[in-house]
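Apart from one protein chain that is not included, each protein chain of the complex appears where it belongs.
This part shows chain A:
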Amino acid sequence: MRMPDPDADVIARRAAIARALRRIVPGEGVIVDEDALRAYECDGLSAYRQPPLIVVLPSTTEQVSTVLRYCHDNGVKIVPRGAGTSLSGGALPLADAVTLGLGKFNRILDIDIENRCVVAQPGVTNLAITTAVQDQGFYYAPDPSSQIACSIGGNVAENAGGVHCLKYGLTTNNLLGVEMVLMTGEVIRLGGKHLDPGGYDLMGVVTGSEGLLGVITEVTVRILRAPETARAVLMGFPDTDSAAATVADIIARGIIPAGLEMMDKPAIHAAEDFVHADYPLDVEALLICELDGPEAEVTHLIERVEAIARDKGATSLRVSTSDAERALFWAGRKAAFPAVGRISPDYYCMDGTIPRHALPTVLKRTAEMSTRYGLRCANVFHAGDGNLHPLILFDANVPDELERAEAFGAEILKLCVEVGGVLTGEHGVGVEKRDLMGEMFSDIDLQQQQRLKCAFDPGQFLNPGKVFPTLHRCAELGRMHLSGGSMPFPDIPRF
């Protein structure tokens, strides 16, 4: 992975930069020790590693503001970091950049049940928000599988999803407000406990901006009342086509499940061997469909889902009879990644989204690629919203296998775009899919995105080398190329 050339001048000033940062963040909040820096050398995409220049761990918005202003004035790049669970390398350090960790921002500031929201610092974990309100019967809906560890600030930066997106949306749909610090050190607030921002929806574009626009220092999220009942149906099918047809039919009949997940045979077997969820092993595809809401509604909809599955040829059909059984249905799905990790030295997780109708085509062609690349592939999907997670199995110690796995992954993502989908549904572009952006966007599209980046961070100090395959200077992007002043459209109707 080619990253921007490190600035030798900045590296040479390392000691002076560390001294200046210590004046802003006293004590152990500035890390320069080589061994200690190693803890920050990668995120969840561990194939890429680079120790940062320095790590700084501020604990107040004022410190963040002062650090950013200092780095802005002194030409030092910043890589923001939450819990470091990104699967796309969003928090991959740079040799000439300060990694700004938000781990000390770990407090929940306000639980406001009447207004149905929670105000939290960005380092609070996703799960901790639910934990803080569950006694009162509430929860925070987006639930990425890393929810025990991942931070809410990181969730905003990546626009994190989870298994409940189809019904409850992604982070962006559950976010009410943020406080963020711009690279100049200016602090702005977007949104709050009220709905909809006034003016431009800057909060909307900051969500999922992967640390390129600013550093988030406070988050207000909406919380939901936990549903009275949740029940899951486990459905086995003799082929993936009939499972895909079941998914399509559930949606077509107007049912929006809380979760609708699919696993293929390799994933089913790996998960079953690992967690013993009592999955049927003689099927080619498994669907887990969870319905939540009032008892009367869940009962009513479960019957309809069962009827659809039977009609589409399900060979195995079980409805959870207790929360423990429902949790067991999910245990295998939620442990699919580590389960696959047990049967292969390494795996590479992809994240494209496709229109639901393209599922059979994409599965078929992925299987062909698997043969061609000589690498096994297990598939788990958020089938309800078309978000695929093919897991490519490889062994990094075998020469060539990492490169083959990456090429296989890239081909899957190109296929996703070809069938009308997108490169990434919830993991982000980061460094991982950076060089594939041209598959989805024209140069003009990418330039407009970078111009927006320039509006926030004209010096391009924040997280450079991520998201965009080519870096352009803001001055160059700002230029207008004009074609002259003739009236070139005789065919446009005028009034």
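Here are a few things to note about the model shown:
Rule of thumb we're sticking to: contacts are C-beta pairs under 8 Å (C-beta built on N, C-alpha and C of every residue); 3 or more make two chains touch, one makes a residue touch a chain; residues count from 1.
Throughout what follows, contacts and distances are computed from a predicted model.
Chosen from "Glycolate oxidase FAD binding subunit", "Fumarate reductase subunit C", "Heme exporter protein A" or "3-oxoacyl-[acyl-carrier-protein] synthase-1", the protein name that UniProt gives for the omitted chain reads "Glycolate oxidase FAD binding subunit".
The hidden chain makes contact, of the residues A:L301, A:A314 or A:V431, with A:L301. Interface note for the absent chain: among A:V67, A:A83 or A:L182, the touching residue is A:L182.
Against the chain not displayed here, chain A makes contact via residues 113-116, 137-138, 158-159, 161, 165-166, 169-170, 172-173, 182, 186-190, 192-202, 204-205, 207-209, 225-228, 248, 251-252, 254-256, 293-297, 300-301, 353-357, 382, 385-387, 420-429, 433, 437, 440-442, 444-446, 448-449, 451-456, 467, 478, 480, 482-489, 491-495.
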